[in-house]
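Here the structure is laid out as structure tokens; the discussion comes afterwards.
Note that this complex is displayed minus one protein chain, with the remaining chains in position.
Going by the order they are written in, the chains are A and B; count residues from 1 in each one.
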Amino acid sequence: MSPLEIFFIFSAGITLVAAAMVVTARNLVHSAWWLILTLFGVAVLFALLNASFFAVIQVVIYIGAISILIIFAIMMTRRVAQDTGPKFNKDWGLAVAVSLFLFGGVTWMLSTWENFNIAPPTMPVDTDPLRQLGQALVSPDAYVLPFELASVLLLAALVGSIIIAWEKK
Amino acid sequence: MTFLSDPISSIGNWLENFLIGLGLAPNFSALIVTAIGAFVLAAFGLMIVLLLIWFERKAVARMQDRLGPNRIGPYGIFQSVADTLKLLTKEYITPAGADKVVYNLAPLFAVMAVLGIWAVIPFAATVYGSDINVGALYIVAVGAIGVLAIIMAGWSSNNKYALLGAFRVVSQLLCYEVPLVITLLIPVMLAGSMGMNAIVMAQDTWFIFLAPLGFLIFLIASIAEVGRAPFDLLEADSEIVAGFNIEYSGMKFGMFFVAEFLHAFTIGAVVATLFLGGWRGPGAETYPILGTIYFFIKAFIVYFIVVWARGTFPRIRIDQMLNFSWKFLTPLALVLLIVMAVQLKLVEGSPTWVYVTSSFAVNVLIAFGTIHLLRSFARRERKRVSEERPLATAPESDFQQI
Partner (left out) sequence: MIPLSYYLVFAAALFSIGVFGVLARKNAVAIIMGIELMLNAVNVNLLAFWRYLEPGWITGQAFAIIVFAVAAAEVAVGLALVISIYRRRRTIAVDEIDLLKW
């Protein structure tokens, strides 16, 4: 067990425990705090994968914007100050079965793949992944079309969410 | 001589060899040396707050034609120590029904968010915490953790006024983050890299001369991000009842206070690195100590501008604040970014003086265009407000009735 593996197991374990608390916490705001811990754990894993840009973007977008949006939405949709009543709906047993089946099925299918346990290849040293990513997102024979479509999607989401949540006076 | 040209690595190597000589494994001793380095940086940040608080109180007092602290120590220099001792001896009162874990974590996250920024700022060519290649974006990410700390503080106090105050602060901070990130892209674009060291090395001419309007927008957005005057509606001394930190006492409140002042100085450090050339100056490459001195002088100059703004401007209302950001700063920053990107592409490969004068000219043109637009809007608004309204009765009919 190299120190890197121990560190991975530690952070992945914390992330999974936090994710389990997200879906089982009674108090919805506690779910939000656990979600923030989960997202931070995923950022740590991105840093372990040599994707430093994505680790920082994860913190900026998910923790800095999306989590705050979720907390605002929780505060604005509480009828009473405390959460009462059951937190799961009546089919939660079926949900447990479906998710266990999904996890088991995916893991079994992947374990029959011959590259399942490969070690990471060395990163090509002369490229700067950040510069490569920037050029790939705007060059016409790379990914400029998904990039432009994503920006149109963001514009539509921006305008749409403002109109949907507009209070008619 | 390596000590003079590369002090941090030589101290680090000496410590590591010392620890290995004591019998520790090499990995472990490297970890301990890194932890000691982080601790020294954090301790430095927290210690300098005492000096900053004294400086601000004296400067603002002189602007307001009074003396400021002058009893404790010569020129009142130990006033911050007295305030710290007072805060340390106050009782911690936790409100009933508060969520204890989150309530106690919030001040820690607030200070963490500010100290984390100091890890990527280069003090000299070889004196820095860590040189990641996404340093500029890391600063934004760590600032987002500060926003999170405010929501945690507001929600966990079990006080609806603290919660509303926290929401208003967060909406202000999120809304000024947009022009901040857009103008942060201007030095990144000029330097061709997001790493802070690379940005400093690319400033043969300081970026404030290449993008003065970008410097102004970044400074205004940063002052709003800290929550200082004139944007301090939410935690000002006369409005403190609706602030997010009203349920905190003692050193927990002290942590929020320290975080705010340290953040103001950190803005000075970040602006000095991005726009004023960081540690660069005559002789800074060979003697890192000179680089550090230049860096601190520049950071203090920007900090003084921030304090000056506090002492001069009146507070603005929250709706004026939000309008100013969304309707003025964000479109201006976007226009500036796009025009500068086009201009830089057009003058690529030209000699330096073409590059500098064209960037400066573009900024000045956009500033003049904006002022002209604002003036015509204001003129139209004045005309609309001052036009004659019809009177209720005709002017001469009263006198003819008698």
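Just so we're on the same page, contacts are C-beta pairs under 8 Å (C-beta built on N, C-alpha and C of every residue); 3 or more make two chains touch, one makes a residue touch a chain.
All values reported here derive from a predicted model rather than from experimental measurement.
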Neighbours of the unshown chain, displayed set only, are A
Pick out the residues on chain A that sit against the missing chain.
2, 4-5, 8-9, 12, 15-16, 19-20, 22-23, 28, 31-32, 35, 38-39, 42, 45-46, 48-51, 53-54, 57-58, 61-62, 65-66, 69-70, 73-74, 76-77, 79, 85-92, 94-96, 98-100, 102-103, 106-107, 110-111, 115-121, 123-124, 127, 129, 132-133, 136-137, 142-143, 146-147, 150-151, 153-154, 156-158, 160-162, 164-165, 167
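We take it that only the chains that are shown with their structure count from here on.
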Taking each chain's centre as the mean of its CA atoms, chain A sits from chain B at a distance in Å of 29
In the complex, chain A residues that touch chain B:
3, 29, 33, 36, 52-53, 56-57, 59-60, 63-65, 67-68, 71-72, 75, 128, 130
Chain A-facing residues of chain B, complex
27, 102, 132-134, 137-138, 140-145, 147-148, 151-152, 155, 163, 167, 170, 174, 177, 194
